[in-house]
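Structure first, then comments.
All protein chains but one are shown at their positions in the complex.
Naming follows writing order (A, B and C), and every chain is counted from residue 1.
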Amino acid sequence: MSATSPVARARALDVSALPTIVYGPRAPLWWGVLGLVAIEGTALAMVGVAYLYLRQNFVAWPPEGTPLPRLGAATAELIVLLASVLPMAAVDRFARAERHRLVVLGLTIGIVFGLASMALRALQFAGALGCRWDSHAYGSVVWTLLGMHAAHVITSTIENALLLAVLLIGPVERKDFVDAHINAFYWYVIVGLWVPTYVLVYLAPRWL
Amino acid sequence: MKPLALVLCAALALVACQREQRRFSEVAPSSGRPTHPTSQAGPNPAERNAWATSQGKQLYQAYNCDGCHANGGGGIGPALMDARWRYGSQPDDIYASIVEGRPNGMPAFGGRIPDQQVWQLVAYVRSLSGQPRFDIRPTRSDHMAVKPSEQARRPERPQPASQEPR
Amino acid sequence: MTRVVVLVIAVISAACSGRMPVLDPAGPQAGRIATYWWVSFWLSVVILTAVLAFLLHAVTRRRVLVTPPASPIEDVRTERRLTLGVSAAVGATALTLVVLLVTSIATGRALHTFGGTQPLTVEVTGHQWWWEVEYWDPVPSQRVRTANEIHIPVGRPVLVKTRSLDVIHSFWVPGLHGKKDNIPGHPSSLVLQADRVGTFGGRCAEFCGVQHAHMQLLVIADPPDAFEAWLQAQRRPAAIPTDPAAHRGFDVFMQGPCALCHTVLGTPAGGRTGPDLTHLGSRTTLAAGTLPNTPGHLAGWIIDPQSEKPGAQMPANSFSADDLSALLAFLGGLQ
Partner (left out) sequence: MSAPARRRLAPDPAEAAREALDRAALERAWSNPAGFVGWLTSANHKSVAIRMIVTAFGFFALGSALAAVMRLQLARPENHLVGPDLYNQIFTMHGSTMMFLFAVPVMEAFGIYLVPLMIGTRNVAFPRMNNFGYWIYLAGGLMVWTAFVLNIGPDAGWFAYVPLSGPAYSPGKRVDLWAQLITFTEIAALVAAVEIVVTTLKMRCPGMSLNRMPLFVWAMLVTAFMVIFAMPAIMVASTMLAMDRMVDTHFFNPAEGGDALLWQHLFWFFGHPEVYIIFIPATGFVSTLVSTFSRRRIFGYPAMVLALIATGFLGFSLWVHHMFATGLPLLGESFFTAASMMIAIPSGIQVFCWLATLRSGRVVLRAPLLFALGFIALFVLGGLTGIMLAALPLDLQVHDTYFVVAHFHYVLIGGALFPLLGAVLFWLPKLTGRMPSERLGRWSFAVTFIGFNLTFFPMHLLGLGGMPRRVYTYGPGVGLTTGNVVASAGAAVLALGLLLFFANVAWTLRRGAPAGDDPWGAETLEWATTSPPPAYNFAYLPTVDGSAPLWSTRERPVVTGLRTDVREVLITDGIDATPDHRHRLDGASIWPFLTAVAATIGIVTALFTPWGVTIGALLGLITLTGWFWPRGAPEHAIAEEQP
């Protein structure tokens, strides 16, 4: 009954020398966000599967009378999002080094990219799809795909803005840098998810 | 906390019961044929009930109303989803149109469609132009239909149209 | 434990006194499924008995009735014996599963095959809450439409095409075959065959709304010539009645509410919302198996359908007594 029996002081496992702030997979929050990412990724994948499933019910895809989705705004958004990885990677790196000013700068640039992405997404909803969500099942599923992903972009940009506010107003804590680096991690995932979403919504109708 | 919750529940009950109730077993007499429309006091009860309005939508098809009026856009008969009402836009007026018929082709359905169903049809016909409260109006159909659905339509302000047929 | 066994046996014998169409097959399809049932049933009985016996043995042996002793036990020789035992049991499970899987697949394939005879094609459409039945024929005028009762010839395969225009229903006649769903947008089919004359109950097996409980149908297997005679009779349109009472009923039907929803071939009544009534008198039930087809029940149904089948699409009607009896005379004549 070891856990209940007396133990000599020398045999105690002293952990007081261990660090309190860590980054990456060592941190529980990183795993929590990974769980969130798994959930959201699965959900988006389910809508993607629904997209392919509904494809079977149509002769033409997009359905007759609906034009192919226009590539301009979406491709621009793809470029913006891919480019936004750079400032966020900088946030990631500088956060680990606890460089307050550089993290603030990186986050600011990241937020600007996020806003640009949202503006480009609004343009896509405004006309690039060539149909409404209530036009037919094709319209419903492409609107949902874009909308779901947009929700993530908005959430993450707001998170970045909040963190920026914390860093600017203070008091700054060391764990804020862990948050910053995890925001960067989440942002990578959002950019990563835009690639298959873009392919499904904008390129797939050209091939399927 | 508790009294507040109770009051809230009671309020919900009042609002909810009316719009959700399903009254199957009304042994309603058929509408009187040649007499005046039994214009009831107050507004059409079906118009405050989502289920009844949706029943009206099914009946609109079952009784082949869409044969002449299409899905509200009109055809042989006049359009029902615009703001032009030749014989009045109130429930009683529409009831009368259905039961007594109107010149230029609208047959009288008095004696053929039971009263309860007429009122359901009235509610639905008014929802075609967005008259009833929006959460009463039906949403999309399971078949090809005019878009947007009744619920998503902007309510038209009814204007009595000139009496002469178009 | 004994009590439980006695009770279970009592329950089984009590319930077995009822009819169990799944285990009383009347055709090759249901027969194959019943065979599969008995294979898996007896295998299950053997496995369950073995597990329960072992469990009883295990817990009654070396039992300690006092509070837990301090040191738990485990020894290497016992562990090795247990490993062998568990492995053997898992192996036996796998083997049983393979047997069941092969039998199941073979049975499944057999269900899709039928003899060389040209099958009779019947299209069954599920409605809330009744069945529309159409006997297919290359000549459109020769097609027969009826409701809630399907006559089939004994010994000939019947291709049942299932479809639906409203919600999902499921066509199920347990004495003849398993289910097939009627899904809007997904027409499907199954082949069944009756090997003996008889009436087989069927019903909707997929929850389809308020009156799912009262959405039944009958399959009546007739000798081939009787079936042909029936089919010929069904092709005939109704005659305008000459009898004055029935003729008045005809007028009531045509000018009253009935004709808005029901069809009577050979008359102006052409509504498609409710069942086709051209040969109503030849059917044995009303309202999809809700009521027996007698004048009394028919009258009750016309006046107040909602008390028998609350939520049904048929509305309540008010007729004067004279009109009603005239209507019944007309409907009774639709043989």
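We adopt the following convention: contacts are C-beta pairs under 8 Å (C-beta built on N, C-alpha and C of every residue); 3 or more make two chains touch, one makes a residue touch a chain.
Worth saying up front: this structure is predicted, and the values here are computed from it rather than measured.
Seen in the complete assembly, the chain not on display touches A, B, C.
When you scan C:G85, C:G115 or C:P244 for touch with the missing chain, the hit is C:G85.
Against the chain not shown here, subunit C presents residues 3-4, 7-8, 11-12, 14-23, 30, 32-33, 36-37, 40-41, 44, 47-48, 51-52, 54-55, 57-59, 61-74, 78-79, 82-83, 85-86, 89-90, 93-94, 97, 100-101, 103-105, 107-109, 111-112, 128, 162, 166-168, 170, 172, 174, 177-181, 183-186, 188-190, 201, 203-213, 310-311.
Summarising the interface, subunit A meets the missing chain with residues 1-9, 11-22, 25-28, 31-32, 35-36, 38-40, 42-43, 46-47, 50, 53-54, 57-58, 63, 98, 133-141, 143-144, 158, 162, 166, 171-176, 179.
Although one chain is not shown, part of subunit B still touches it, namely residues 9, 12-13, 16-17, 19-22, 24, 50-51, 53-55, 57, 135, 138-145, 147-149, 151-152.
What we mean here is this: only the chains that are shown with their structure count from here on.
For the pair subunit A and subunit B, the distance between C-alpha centroids works out to 47 Å.
Computed centre separation for the pair subunit B/subunit C is 37 angstrom, with centres defined by C-alpha atoms.
Across the assembly, subunit C contributes no residue that touches 2 or more other chains.
Contact residues of subunit A toward subunit B in the complex are 132, 134-135.
Of all the residues in subunit C, the ones that touch subunit B in their complex are 166, 184, 210, 255-257, 260-261, 271, 273, 303-304, 306-307, 310-313, 315-318.
Across the interface of their complex, subunit C is touched by residues 22, 24-30, 58, 62-63, 111-114, 116-117, 142 of subunit B.
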